[in-house]
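Every protein chain of the complex appears in place save one, which is left out.
Now for chain A:
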């Protein structure tokens, strides 16, 4: 579990990771074990060994290839963070938020935290987004009459968060460029349209389901 020296957010992240890890664990084991059994039947044991060794090596080369793009992107993110860009954009979004979160009183601090989390996510500022999101959840919990049951606003917030509109999918662009794409950024537009669709679907689903659950 979490030690005393660790900050609260690292601790929360750790706990969440522990819940998800068994799922990833199972998929990982299945991939390898099924692969080995099928290889034995197909007479491809040697090919499998070769593939494992080659790809372990390739994975490392790939990670080193990512350093440059990561550095560029994280450098920009730092500038955006220190300039307070997230806060600025959030102030312009308050109107939309009031439509989505009808059960939060006007001027409640939850709205600000939610907006800033969503904007940080849109800009790909994952590290800045998590503390804002946790703050938003705590504000929403203050308004919650049943402390173990999610409110409509919480559900809406997390549905938007998990389907969040991506302005720049930085990791994908970085991977594409490292993998030798002739146009690594060509998918930014398609990602944008796809997330607009998924976020809209999520919002509509949440608005409908909140009446029945």
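The criterion applied here is as follows: a contact is a pair of C-beta atoms (placed from the backbone, for glycine too) under 8 Å apart; a residue touches a chain by one contact, two chains touch by 3 or more; residues count from 1.
One rule holds for everything that comes next: contacts and distances are computed from a predicted model.
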| item | value |
| --- | --- |
| Absent chain [UniProt protein name; select from "Peptidase M16", "NADH-quinone oxidoreductase subunit E", "histidine kinase" or "Spore maturation protein B"] | "Spore maturation protein B" |
| Identified contact with the non-displayed chain, of A:7, A:102 or A:162 | A:162 |
| Touch list for chain A against the chain that is not drawn | 12-13, 15-17, 19-20, 23-24, 27-28, 31-32, 34-39, 42, 44, 47-48, 50-52, 54-56, 58-60, 62-64, 66-85, 88, 123, 130, 133-134, 137-138, 140-141, 147-150, 154-155, 157-159, 161-164, 166-169, 171-173, 175-176, 179-195, 197-202, 205-206, 209-210, 212-213 |
